[in-house]
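Have a look at the structure that comes next, please.
For this view, one protein chain was removed and the others were kept in their places.
Labels for the chains are A and B, by order of writing; each one numbers its residues from 1.
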Amino acid sequence: MDNFITSLLGENILTFVLVTVPVIAFVAVFALYAVLGERKISAWMQNRVGPNRVGKGGVLQTIIDGLKLIQKEFVSPIRADKYIFNLAPIIVFTAAFMGFAVIPFSSIFIGADLNLGLFYFFAITSLGVIGLMIAGWSSNNKYSLYGAVRSVSQIVSYEIPTALAAIPVVMLAGSLSMQTIIHEQAGGILNWYIFGGPGAISKLILFPFMLTSAVILFISTLAETNRTPFDIVEADSEIVAGVHIEYSGMKFAMFFFAEYAQMFAVAAIVSTLFLGGWQSPFGDLIPFLNNPWIQFGWAISKGLLLVFVQIWLRWTLPRLRVDQLMTVCWKFLIPITLIDLFIIGLYAVL
Amino acid sequence: MQNLELIFFIAFAIIAIYSAIMMVTRRNPISSALFLILNFFAVSGVYLLLKAQFIAIIQVLVYMGAIMVLFLFVIMLLNLHDENKLSESITYRKITAVLLSILLMGLLFVTFFFGFMGKKSEIHETAGTIGKAEFLGKELFLKYAFPVEIAGLLLLAAVVGAVVLAKKKFE
Partner (left out) sequence: MVELNYYLGLSSILFAIGVIGVLVRRNAIIIFMSIELMFNSINLSLISFSSFLGDVTGQILVFFIIAVAAAEAAIGLAIIIALFRNKGTVNIDEINILKW
């Protein structure tokens, strides 16, 4: 049983479509308020007020911004390759949203509990780079092209530490299915994989290695979503806005939306793998908090916490240079994850 | 559910054939590459119908996420945009080639489509377990461990070779 909708209404095509509705609604609302949240948090960090004109304390700001973007004319540059230019935001958007199919929100709600769920997520999110690339190429603008080249080298490189940092959890849980990984972490905060997973001995031995894996997974997913300090793809001060430079109106909004959707998606993946997903941190001490409907709250609040960390890092750290970015990936993250993988694999075998 | 399978198969087959034809006929290499990506997507859908889930996702990850990104990257690097007018004229040689290829298509199609007609009508009942990562992993690392090692070596050789070939000479 994947989710409560199919168990209530039976398994047919209509219910499979219905399952997507709450997910899309959640992502839409999240994206709207994450933009506002980001602006408010950055304002708070820089001792400013932030948006405060539309609605009480600016709560309607992004809705108004969205309306403005919808009203704008569809502009394509005259030398651009029109079809590909218009296709690019759709690809980025679709790839960002398809990942949500395997993100578990509760023990009774997941789009599809595939037995290859985690693998599916990495495969689908890796398609977004195609969209960024053809966006940069078809704009026929040198800054866009630089942005596209940078995005490819960055995202393709950082896919490796992302996958390698996720493998330890898969080895310990013995499954690629998201729900199984979460069920393995039952029984309170100390059984989460960031603390070494269930089992007293494994906690003692594996805690430092699992913690490293979790941190590396978080760093490399940050790079995959092009967030600062890894936002050389957009880098306003160097290449203006990278691949987004020629896009305006709804097409730009789609890129923006996809970026925020992906922020939550990777946060949810990190929380599923290492922070117990929808598991309550109190375990069986307070059984009420393990209620399937309260689990929604745990899953979403853990995701939002990680999104907050992403925003916090963005407004704290400066941007890396291109060569530093590659150095971090190939000379630090990958060797460290390989050592981690070796030790945890040794433990899992023995 | 049987009808659904047929509908999905026909849809994927039409997308695959259409995108393959478009891939061969487009002038602009970027469009060709994008149609090839669409083709791989449709074929990975067909793999799912065949219950080969692991291979379907490998297809998306490796072919679409890595190999085609590499292709697009190279096309962008070489800036073939200006080379659209690459002499792609129609000659007798090409007409002959197309006719012979269509003959080949007929031959293959008759052999495979009519030759296997009614031989196997249902997917084997163990196909679902075979396609899973657990089963394939056990087979790969126990029975086919040596070929896996060789494949790893081959990939290493390819990485070294690609770096050597594409390295820019500073003179």
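The rule is short, and it goes like this: a contact is a pair of C-beta atoms (placed from the backbone, for glycine too) under 8 Å apart; a residue touches a chain by one contact, two chains touch by 3 or more.
Just so it is clear, the structure is predicted and the values come from calculations on it, not from any experiment.
Within the full complex, the chain left out of the display is in contact with B. One chain of the complex is left out; on chain B, the residues touching it are 2, 5-6, 9, 13, 16-17, 20-21, 23-24, 29, 32-33, 36, 39-40, 43, 46-47, 49-52, 54-55, 58-59, 62-63, 66-67, 70-71, 74-75, 77-78, 80, 83, 86-88, 94, 97-98, 100-102, 104-105, 108-109, 111-127, 130-131, 135-136, 139-140, 144, 147, 151, 154-155, 157-159, 161-163, 165-166.
Throughout what follows, only the chains that are shown with their structure count from here on.
Distance from the chain A centre to the chain B centre is 29 Å, each centre being the mean of its Cα atoms. Looking at the complex, you find that chain A touches chain B at residues 13, 81, 83-84, 87, 114-116, 119-120, 122-124, 126-127, 129-130, 133-134, 136-138, 145, 148-149, 152, 156, 159, 176. Those residues of chain B that touch chain A in the complex are listed here as 4, 28, 30-31, 34, 37, 53-54, 57, 60-61, 64-66, 68-69, 72-73, 76-77, 132-133.
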